[in-house]
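A single protein chain has been omitted from the complex, and every remaining protein chain is retained in its original position.
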Amino acid sequence: MKQKKFNKKRLHKILNNWELYLMLLPAVLYIILFVYKPMYGIQIAFRDFQFKDGITGSRWVGFDQFRRLFNSYWFPIILKNTLTISILNLLLSFPLPIIFALAANELRNEKVKRTLQTVSYAPHFISMVVMCGMVVMFTSPSSGIINKAIEFFGGEAIAFMQKPEMFKWVFVLSGIWQGTGWSSIIYFSALAAVDKSLLEAAEIDGASRLQRILYINLPTIVPTISIQIVLAVGRLMSLGQEKVLLLQTSPNLNGSEIIATYVYKVGLEQYSYSFSTAAGLFNSLCNCILLITANTITKKITKQGLW
Amino acid sequence: MRTKKRRIKKTLGEHIFITVNGIFLSLFFVIALYPIIYVLSASVSDPVAVSSGKMFLWPVGFNVDGYEQVLRYKDIWSGYANTIFYTVVGTILNLVATIPAAYALSRKDLEGRNFIMTLFIITMYFSGGLIPTYLNMSGFGLVNTRWSLLLSGLVGTYNLIVARTFFANNIPMELQEAAYLDGATTFQLLLKVVLPLSAPIIVVMALYYGVGHWNQYFQAMIYLRDRELYPLQVILKEILTQSQLSATGLEGFTAAEIEEMLRMSETADRMKYCIIVVSMAPMLAIYPWLQKYFAKGVMVGSVKG
Partner (left out) sequence: MRKSSKFMAVLLAAGMILSMVACGKEPVTSTETKVQETEQTVASVATEPEEDLYYNKEGYPICDEPITITMSGASNTTDWDNTAMHKYFEEKLGIKTDSTELQKDALKTQYALMIAERSMPDVMVKSEAISKEQVNMDGEAGYWLDLSQYLDLMPNLVAFWEKYPELKAYHTTDTGAIYSINRVNASESANVSGMIYYNKALVEAVYPDPIETVDDFYDALVAVQKAYPDKIPFSLAFNSQNSSRGDVILRTAFGIESRDLDYSLYKDDSNEVVLGETTDGYRAYLNFMNKLYEEKLLDNDCYVYTEKEYRANINEGDYVFWADSSLSVNNSTVSTDPTDYEMIPALTSEYQDELTFLLAHGLSPGSRIFVSADTKYPEAICRLLDFLFTDEGIMLTQFGIEGEHYELVTDKYGYKHIDTAKFADTVNYSSAGNWTQQAVVNYQAMCMWWGADGAWYDELTIEDAKKMVEDTEITPSYKSNAMLKIEMDAVKDVRKIAVPLNYTNEEATNRSTLYADISNYIKSNKASVITGSVDFNDDKVWSSYLDTLNKMGLEDLMKIEKAAWARLDARSK
C-alpha cells in the first residue's frame, strides 16, 4: 500500500516536471544515438579484431589483450611514468589557475586586468608542435636560456631533454606555461558571482585584502574548485601521447614512455585495435575508480559532488 | 561609489600585498606574452633563422613573404570560412543542447537525476572507439557533410557538469519558487529568470565549445573528404606536417627524395607561423569582449538582500 502511494507520488513528480525532461531530451538523444549506440565496440578489447570478421564476429580472446599489456617488460615503467607525470601535473597545474584568478581579480584597473587575461590565455592557441619547439630551444644545454641562467649563477648546464628524471618537470612546467591562463577562465567566471556588497562591508570593517580573498572570494568559488578537482582526478590516467612524443628523446625514454605512447608504438608496424582498445579500457576503468573515490571524498568535505 | 570616499588609508600590509601581487602578475604576464611575441616575430623572420634557433625574440631577416604566400593560398581562406561556420553554428547547437539539460540536472526535484547524470558520466570514459563511431556516423549518412562536425561532441559531459554546478550554486531556489508562484512555466523560468543571471557561465560554455570547434582537427580528419569542407586547422596541420621532417621516421628514402622533402618543408616553414597567427587572431580579439560578462557579474547578491 505504502509502496503504491510512493510510486504514484513519484509519477506525479515526473509528470509535473515534464518540461525539465523535455529540456534534457536533445542532450540525452545525442548521447544515446551518437555515443551509446556505437558502444558495442568496447568488446574489441576482448576479441582478436579482424576487419573481415567484424567486431562481433572476431575471435573472443577474453583477457589476452590485457595480459599482453600487463606482461610487457615496459608495463611497470609506463604505468609509473603515467602516474608520476599525471600526479605531478595535478599537484602543480591545478592550484595555479586558482591563485592566478584570485590575484588578477584584485587588479583595480579593468584595462590592465583584461589585457593580462587575454595574454595569459593566448598560449592555449599556439600549436603544440611550436610550443614544444620552444621548450626544446630553451632547455638546450649549449644555447638554451635556462642553462645560460644556470651557468650565470655558477651552476652547471643540465641536459634537460636527455635525463629521464627531468622529463616530468619539463612536461608539467611547459603545460602550466601553456594552460594556466586558459584553465583560470572558469574561476574568473565563478568570481563574478562574488557578492560585491559583502566585499564592501568587509572593507569598511577593516578586513585586509588577503582576508577578503580568503573569507569572501575563495569560499564563493569553492563549489567550482571542488567539481574541477573531482573532474581532474577522474582524468588522471588519460595522459595523451601527442605532447609526450614531441618531447621524447631516446635518452629520456625511461622517464617519458607512458601508456599512450607505448600503445602507439606497438601499433606503428601493424594495427592492433584490440590491444589499443584494451589499453584504453584499462585507463578508463582506473579513471572511473579515481573519479568515484574523489567524488566521495569531496562530497564528504564540501557537500558538493557529481551525484 | 560611497566606498571610495570612505576608503581607509592603505595599511603597510596592503602595500606589501599589492607589490607582491604586482610582481607575481607581471612575471606571469611576461611568461605568457613570450610565446605570442615569438610566434609573431617568427612569422616575419627568415625561416632558417627560426628553425636554427637564431631568432629568439625579435625578427631576424625581416620579410613578409610568408603572409604573401598565405594570402595567395586559397585553401586557407576557404578553411577560414568553414571554421567560422563550424564555430558559430556548432557553438549555438552546443549551447541549445547543453544549457537546458544542465539546468534540468541542477534541479533537485528532478526525479532520476542521478541516473541521468551517471549516463552522461559514463560517456566521459567509455566510447565505442574509432571504427564503430565512424560506422555509426556513416550509417546516418553524415560522413563528409558539415553535420558530422556540428553533431559530434554536441554535448560535452565536462561542460554539462560545469554548467550544472553553476546553476545549482548560483541561482537561488527561492527566486525560482517565486517565479512559479507568479505562474511561470519552467521554460519561462529558464529564459526570463535563470539565463539572465547566468551570463558568466554561458560565456564560459560558449568559449569552451567555440574554442573546441575552432581547434577541431581530429573529427574533421576522420569525417571529411572534400577539401571544400576542411576547416582551417586541417590546413594548418597539413602545413605543420610538411614542415616537420623527423616525424617521417622511415628508413629507405633516397638523398634526392629527402632533398625534395626538405625543399617542401622550407616552403611550409615560411607559412607555418603566419597561419598560426592568422588562426589565433580572432580568438584573441573576441576574448576581451566576452570577458566583459565576467566583470559585470551576477546580481545574486541583490536578490538575496
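To keep things simple, chains are lettered A and B as they appear, and every chain counts its residues starting from 1.
Here is the rule we use: a contact is a pair of C-beta atoms (placed from the backbone, for glycine too) under 8 Å apart; a residue touches a chain by one contact, two chains touch by 3 or more.
Quick caveat, the model's predicted, so the values are computed rather than measured.
A.B. asks: Any idea which of B:V60, B:I222 or B:L284 touches the chain not displayed?
C.D. replies: Counting the whole complex, the residue in contact with the absent chain is B:I222.
A.B. asks: Specify the residue from the set A:A27, A:L79, A:I98 or A:M161 that touches the hidden chain.
C.D. replies: Touches the omitted chain: A:M161.
A.B. asks: By the contact definition given up top, give the residues of chain B that touch the hidden chain.
C.D. replies: With respect to the unshown chain, the touching residues of chain B are 48, 51-54, 75, 114-115, 118-119, 122, 126, 128, 130-132, 134-135, 138-139, 221-222, 225, 227, 234, 237-238, 241-242, 245-246, 248-260, 262-267, 269.
A.B. asks: Since one chain has been left out of the picture, which residues of chain A touch it in the full complex?
C.D. replies: Answer for chain A: residues 36-43, 48, 50-52, 54-57, 68, 72-74, 133, 136, 140-142, 159, 161-162, 249-251, 253-254, 257, 262, 265-273, 275, 307 touch the chain left out.
Definition applied: only the chains that are shown with their structure count from here on.
A.B. asks: Hey, how far is the Cα centre of chain A from the one of chain B, in Å?
C.D. replies: Going by mean C-alpha positions, chain A sits 15 Å from chain B.
A.B. asks: What residues on chain A touch chain B, complex-wise?
C.D. replies: Listed in rising order, the residues are 10, 13-14, 17, 19-21, 23-24, 26-28, 30-31, 33-42, 44, 55, 100, 103-104, 106-107, 110, 113-127, 129-131, 134, 137, 140, 143, 145, 177-178, 180-181, 185-186, 188-198, 200, 203-204, 206, 208-210, 223-224, 227, 231, 234, 273, 277, 280-281, 284-285, 287-288, 291, 304, 306-307.
A.B. asks: Can you name the residues of chain B that touch chain A in the complex?
C.D. replies: Residues 3, 6-8, 11, 13-14, 17-18, 21, 24-25, 28-29, 31-33, 35-36, 38-39, 53, 56, 96-98, 100-101, 103-105, 107, 109-112, 114, 116-121, 123-129, 131-133, 135-137, 140, 151-152, 154-155, 158, 160-162, 165-166, 168-170, 185-187, 190, 199-201, 203-204, 207, 211, 215, 236, 240, 244, 272-273, 276, 279-280, 283-284, 287-288, 291, 293-298, 300-302, 304-305 of chain B touch chain A in their complex.
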